[in-house]
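Of the protein chains in this complex, all but one are displayed in their positions.
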Amino acid sequence: MKTAVIQFPGSNCDGDALHAAQLLLDQDAQFVWHTEAGLPQGTELVFLPGGFSYGDHLRSGAIAARSPIMQAVKAHAERGGYVLGVCNGFQVLTESGLLPGALSRNRDLHFLCRPVHLRVENTGTAFTGAYTKGQVIEVPIAHGEGNYYADPETIARLEGEGQVVFRYVDNPNGSLNDIAGIVSERGNVLGMMPHPERAVEALLGSEDGRGLFDSLKGALVSR
Amino acid sequence: MSTFKAKVFVTLKPSILDPQGRTVERALSHLDHGNVSGVRVGKYIELTLSGSRAEVEAQLKDITENVLSNPVMEDARWEISEQQGEELVGA
Amino acid sequence: MSTFKAKVFVTLKPSILDPQGRTVERALSHLDHGNVSGVRVGKYIELTLSGSRAEVEAQLKDITENVLSNPVMEDARWEISEQQGEELVGA
Partner (left out) sequence: MTQAATLRDRAGTFGLSTEEFDLLVTRIGREPNALEAAIVGAMWSEHCGYKNSRPLFRHFPTTGPQVLQGPGENAGVVDIGDGWGVAFKMESHNHPSAVEPVQGAATGVGGILRDIFAMGARPFAVLDSLRFGNPDSPRTRFLLNGVVEGIAHYGNAIGVPTVGGEVTFHPSYQENPLVNVMALGLLRHEDLAKGTMGEVGNTIVYVGSKTGRDGLGGAVFASADLSNASQADRPAVQVGDPFMEKLLLEATLEAIQAGVVAGVQDMGAAGLVSSTCEMAYRAGLGITMDLDLVPTREDGMVPMELCLSESQERMILVPVPGKEQELLNLLAKWELDVVTIGQVEAHTNYRLTWRGEVVCDLPVDLLNEAPKYTREGIESEEIRAKRERDLSGVPVPGDLGAVLTDLLAHPTIASKRPIYQRFDHQVMTNTVVVPGAADAAVMRVKGSGMGVAATSDCNPRFVYLDPYAGAAAAVAEAARNLACVGATPLAITDNLNFGNPHRPEVYYQLERAVHGIADACRALNTPVTGGNVSLYNQYTEGDERVAIHPTPTIGMVGVLPDVTKRATMDLKGAGHTLYLIGEHADSIGASQYLETVHGLEAGHVPTLDLTREQAVIDAALHLIRAGLTDTAHDCAEGGLAVALSEMAIAGNTGLTVTLNAPTTTRADALLYGEAHARILIATPDEAGTEAALNAQGVPFTRLGTTGGDTVTIALPGHHIHLSVTLSALTHAFTTPLAEILG
């Protein structure tokens, strides 16, 4: 699966995203700098990595969402291309309007880095096909602003349409409805606060994030 | 061409929980300020813009609504004042 | 006993680096707002206090200087206004 990892100034999980993508999806996965006007020819997955783009200044993800490459990412998503935003990448997706809602400061105001349990709520997406419904997986979080918010109508719609894909078993940050990850209406854009790319090697403690990458490969084959 | 000072105030929408405000409020009540309530923490941004008043006003509205605040959770308002000192120089 | 609404503005001292303001300014200039300068990002805090005006004013000064701002690096100022609605209720 041809993968482009977008780098914004201040991205810091860009290397981790590339490492996981090269390990599991695409040996030739490559970085794309935020000033580029377009994605590499044939890009199938855009990976918006975690970090502190623009230092998280103003609002996390706000400035990155307005960089030139995001026009191309939007066009890619409109064509049905896959987009995965993790942590700061999720924040960029909400700030750019590719996903609804917003991510605000954690309930207790502190950055939190620890493994959490997630329930897989919808296995009918390209990102979750390899999991079983209701499966509980262990994936690390590392964020200070992961408290998901959307207005009640939006929340109702997300729930009704099965767009809530991952839910915290034990809510660490105050997110509404324990939401940890959502997909777009079409199901091709996923944003999540936990870091699946940190959970793909047993050496680092958990392999539960592999399912997400395996799902993507599977989705591409069945397309 | 004039210079304008602008002040932008960004606040969380009233319906949204403000954990920072709540923490400040709790800290204050521990410090014997129990009569303080309704604490909300927002942002206060100062900027300087140059141009004609009409241009600058339109621009400021755009910046405030589209960059400095996120309408999903925040309200924003702004004030603008022409810099007298600058004008004199320009005159 | 009355109710007062207070607004507190906290800004970094002019001599102190404001990384946030600098980043926002640069971002704005990339978004074709090159005429914007001097961006400083501070805090805007709203609170409600009850008590007599004299008490509340003294208290607000204390809170502003000792809790809401860090005098090592920040300046703060505040505004206060009596809540008419509340007063009527109280009367």
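First chain written, first letter: the chains are A, B and C, and each begins at residue 1.
One rule holds in what follows: a contact is a pair of C-beta atoms (placed from the backbone, for glycine too) under 8 Å apart; a residue touches a chain by one contact, two chains touch by 3 or more.
Note that the structure is a prediction, hence the values are computed from the model and not measured.
**Q** Which listed residue, A:Pro9, A:Gly129 or A:Gly162, touches the chain dropped from view?
**A** A:Pro9
**Q** Based on the whole complex, identify which of A:Met1, A:Ala142, A:Leu176 or A:Leu220 touches the chain you can't see.
**A** A:Ala142
**Q** If you put the missing chain back, which residues of subunit C would it touch?
**A** Touching the chain left out of view, subunit C contributes residues 12-13, 15-19, 22-23, 26, 70-73.
**Q** To test your reading of the contact rule: which positions on subunit A touch the chain that is missing from view?
**A** 9-10, 12-13, 15-16, 19-20, 50-52, 54-57, 110-114, 140, 142, 144, 195, 197-198, 201, 203-205
Methods note: only the chains that are shown with their structure count from here on.
**Q** Could you please state the distance in Å, as a whole number, between where the Cα atoms of subunit A are centred and where those of subunit B are centred?
**A** 31
**Q** So how far apart, in whole Å, are subunit A and subunit C when each is placed at the average of its C-alpha atoms?
**A** Each chain reduced to its C-alpha mean, subunit A and subunit C end up 35 Å apart.
**Q** Going through subunit C residue by residue, note those that touch at least 2 other chains and give them in order.
**A** Residue numbers touching two or more other chains: 24, 27, 31, 41.
**Q** On subunit A, where are the residues touching two or more other chains?
**A** 58, 66
**Q** Show which residues of subunit A lie in contact with subunit B when the two form their complex.
**A** Subunit A residues touching subunit B: 58-59, 62, 66, 94-95, 100-102, 104-109, 147, 149-151, 174.
**Q** Quick check: in the complex, which residue numbers of subunit B touch subunit A?
**A** 12, 16-17, 19-20, 23, 67-68, 70, 72-73
**Q** Residues of subunit A touching subunit C in their complex?
**A** Within the complex, subunit A touches subunit C at residues 54-55, 57-58, 63, 66-67.
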